[in-house]
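Structure first, then comments.
Apart from one protein chain that is not included, each protein chain of the complex appears where it belongs.
We call the chains A and B, going by the order they appear; numbering starts again at 1 in every chain.
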Amino acid sequence: MKTRKLYIGGAFKRSESEHSYPVTDKKQEPLAHLCRSSRKDLRNAVEAARKAFGGWSARSAYNRGQILYRMAEMLEGRREPFIHELEQISLTRQQAEAETDAAIDRLVHYAGWTDKYPTLFSSVNPVAAPYFNFSIPEPCGVAGIISPEDQALIAPVSLMAPVIAGGNTCVLLTSEQMGSVACTLAEVLHSSDLPGGVVNILTGIRSELVPHLVRHLDVNVLILAADDSDMKKEIQENAHLNVKRVHIYEQKDWNKETTQSPYRIMDAQEIKTTWHPVGY
Amino acid sequence: MSENHTSEKNNRDSARLPFRAGWSYDPAPESAASIKLDKRYQLFINGKFVPPAGKKWFKVWNPATEQVLAEVAKGDETDVDRAVDAARKTYRQVWSQIPGKERGKYLFRIARLLQERAREFAILESMDTGKPIRESRDIDIPLVIAHFFYYAGWADKLDYAFPGVKPRPLGVAGQIIPWNFPLLMAAWKIAPALAAGNTVVIKPASSTPLTLLKLGELFSDAGLPPGTVNILTGPGEMGMALVRHPGVDKIAFTGSTEIGKLIQQNAATTGKKYTLELGGKAANIVFDDAPADQAVEGIVNGIFFNQGHVCCAGSRLLVQEGISGELVRKLKDRLETLIVGDPLDKNTDIGAINSGPQLEKILGFLSESDEQGFRIYQPDCELPEKGHWCPPTLVEGVSQSHRIVQEEIFGPVLTIQTFRTPDEAVALANNTPYGLSGGVWTDKGSKIFKVSSRIRAGVIWANTFNKFDPTSPFGGYKESGMGREGGMHGLSPYLEVSE
Partner (left out) sequence: MNSKKTGLQPELPPFVPIDQVGVEERAARFRTRSIKAESKVHALRLALQMVDLTTLEGMDTPGKVRQLCHKALYPHGIDPEVPKVAAICVYPNRVRLARQILEGSGIRVASVATSFPSGMGQPNARIDEVRHAVEEGAEEIDMVISRWAFLSGEYRLVQDEIASVKEACGPSHLKVILETGELGTYDNIRRASDIAMDAGADFIKTSTGKVSPAATLPVTVVMLEAIRDFYFKTGRPVGMKPAGGIRDAKTALHYLVAVKETLGGDWLTPDRFRFGASSLANDLIMQLMKQKSGSYQSADYFSMG
């Protein structure tokens, strides 16, 4: 039985702790081993995300859109294996098909937003003095994303896509038991021209990782989509250490199209206002 | 030859013009005779001034004269309860039932009444804070009025700002504001909150509550329904009680990053929304092709505006090596013409430091010069005997690792560093946990766009500094806070949307 690897800085790696844990399929048969990420793996993932941020955020919106679309294409190319894996882990064939198709559509949706959301959320501000003044969104930086325990494909895709569409990089903590799907997703990302380090995927025991993620001073945004009161408390009590932006998404069905929105992109954006005199 | 050339240049850069010689200006004080202050100010709850539950009071001083201006109520948790109850009840029964266009009319009326009493508010603001009357008269109060006027117009147009997502008010907004721009920060907070349909409980800083209390009187004159805005004066613990109060839906705070973090923690753990405007340590980058004399003016406005008690102050000057000698010489010349003294004098450029402890904090930074080997330059200006004063100060011979370069001073102190390339300037500018503002000076448009997009900060002033406008969103990246005030973006902290 193989051990699924972590995806850090564009490379597939074992946990530096060399620990792993077994996970099972829906019939409780052994399915795979997942790496039990250590806090050092987390540190390396955040470092990789930070390193990738400058380049990724400087890419043109058009280019980011193309890469997200490429991700959708690659996911579609592996539609059958994903359906199979989802079916094996928890879903019916029909559910698995629906979730895979929703994930493909989700990537297509956000691929189309990259060069449009700035238009919607920017403004030219008519100040009462001879200055040209405008406000535009810019990515916050490095985001930490905590995926829910279920919806092993659509949730990580729905959470990560708006974050990277907006030029951020991220570290994604997968579902503890169903993390293998995200590991397979990493292979899709790897073959999609997505620069290494833009998305980093960690499996493991999340109660061990979340405290370090919340306290990490180089993480700018934290998105919690797991319904877990301990994690929530941990985040509420510690996010202030570097004035982290926190977004807690209550339990929802990420398969639904109503969960996609440019406001999700804005959750990891800052507004920058620039002034310049107008004169000869 | 080249050494000779350098020393010739150094001589030029150290020459001085006699700015204090000859003609000088006589005092031109604004009269404070029109300011009628009560001996004591109570809490403003549910449209009435009421005594604090604890029956305790504290004194408010004029930092320029060290005279007591008035006594102000020392509120406590019980008063927070009363104020929040009033705000809740008013929200439920009155304010949320009023259509947007009617809310807007109240705000328009407040703006008008403020216009009529602008000079009175300006004088009192200067007495309470120590800021020069030129600034309170020409900047603070006009901006206060403009803010109410601006957000008044939004009240019935929220659906256009957030199309298709049904914007709704949050309920009761708890607001805590600092002492550097007391009335302006109150306007920044109250105007969008009311326009969006929330009611307010606001706490001014203990050292500067007077103009806000006067604004409370004006709210009554404007017919604002009782309980829509409640004003609580009191210590920090009272503020924290407001932050933790279960009847408050949202906290808006402007102040230090240190307190801001505590507020984030307390607001988060009690399940509230929050926005924060915190500290800064902005770099003001001057390239060798910049319009030098206007840059000097921008540097001066950047750091000496409001005695440097400005979160977005351009407190770190980064100047390209080739022009540093000449630019610093020009800056030193300019310092000679800055007038420090009586805040009510119309010619005063730099007023009083807001409090004794703040002055001590500033002097604490400067006292490290011998030990840490940096140089302090101050013009030879006369300071009044009474009150708290700090002349405009330049700090030379510092590097990125000096504490005075890293930490927010909140005073009229500018550190000067040089750089060689744009990349180096950007790296120095971003080498801080803060990210509120930044300045860039160059005659080259493409350089402005590149540098301003690379500075990780919420407000970039290119070829200008410290400009504000109600239409212009303001707020920080990183540890300088979250959320925006001003403009359309300044509405969202006070609204809920369904997506």
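Quick notes on this one:
Following the convention adopted for this analysis, contacts are C-beta pairs under 8 Å (C-beta built on N, C-alpha and C of every residue); 3 or more make two chains touch, one makes a residue touch a chain.
Treat the numbers as computed from the prediction; the structure is a model and nothing was measured.
Every shown chain that the unseen chain touches in the whole complex is listed here: A, B.
Touching the chain that is not shown, out of B:F19, B:F108 or B:F449: B:F19 (per the contact rule at the top). Here the missing chain is touched by one residue of B:D293, B:E321, B:D423 or B:E499, and it is B:D293. Shown as candidates are B:R134, B:H147 or B:K332; the residue that touches the absent chain is B:R134. Interface residues of subunit A facing the missing partner chain: 130-131, 277-280. Interface residues of subunit B with the unshown chain, by the touch rule above, are 12-13, 15, 17-28, 134, 138, 289-294, 297-298, 326, 329, 333, 336-337, 346-347, 443, 463-464.
The criterion applied here is as follows: only the chains that are shown with their structure count from here on.
Between subunit A and subunit B, the centres computed from C-alpha atoms are 36 Å apart.
Within the complex formed with subunit B, the subunit A residues making contact are 123, 125-129, 131, 133, 135, 138, 140-141, 217, 220, 233, 235-243, 245-246, 258, 261, 263, 270-277.
Listed in rising order, the residues of subunit B touching subunit A in the complex are 146, 165, 257, 260-262, 264-265, 268-269, 276, 278, 433, 448, 452-453, 456-464, 467, 469, 471-475, 477-482, 484, 487-489, 497, 499.
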